[in-house]
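Only one protein chain is missing from this complex, and each of the others stays in its spot.
Then we have chain A:
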Amino acid sequence: MAAPIAIHLEFGGGAELLFGSVKEHHVTLPNQSEPWDMKQLLVWIRGNMLKERPELFVQGDTVRPGILVLINDADWELMGELEYELQDKDNVVFISTLHGG
């Protein structure tokens, strides 16, 4: 049993181009019985937010190689990557490192 969760999403490094050039999004994930994890979040983003070219953001189950994910300003590898369970008011950042400098 999970109440709807409010998540703050940010996109950077060029990833925002796939989301209508908007960098910050406040979303509310709908109610569902199991807790939301990152894998489900990605599926949700792909279905509801991605305006174009989903293969540039999501690849299979996970994000495309080259996209850095930060959960509450920490590397998601330290939080369990796809298995991490989302809490209310979490801040998830997707930064594309593919466009160099």
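Definition applied: contacts are C-beta pairs under 8 Å (C-beta built on N, C-alpha and C of every residue); 3 or more make two chains touch, one makes a residue touch a chain; residues count from 1.
The definition used in the following text is that contacts and distances are computed from a predicted model.
Protein name for the hidden chain, per its UniProt entry and selected from "Neuroplastin", "Barrier-to-autointegration factor-like protein", "Cytoplasmic tRNA 2-thiolation protein 2" or "Calcium and integrin binding family member 3": "Cytoplasmic tRNA 2-thiolation protein 2". Chain A residues in contact with the hidden partner, per the touch definition given at the top, are 12-14, 16-17, 53, 56, 60, 65-66, 68, 70, 73-75, 77-81, 83, 93, 95, 97-101.
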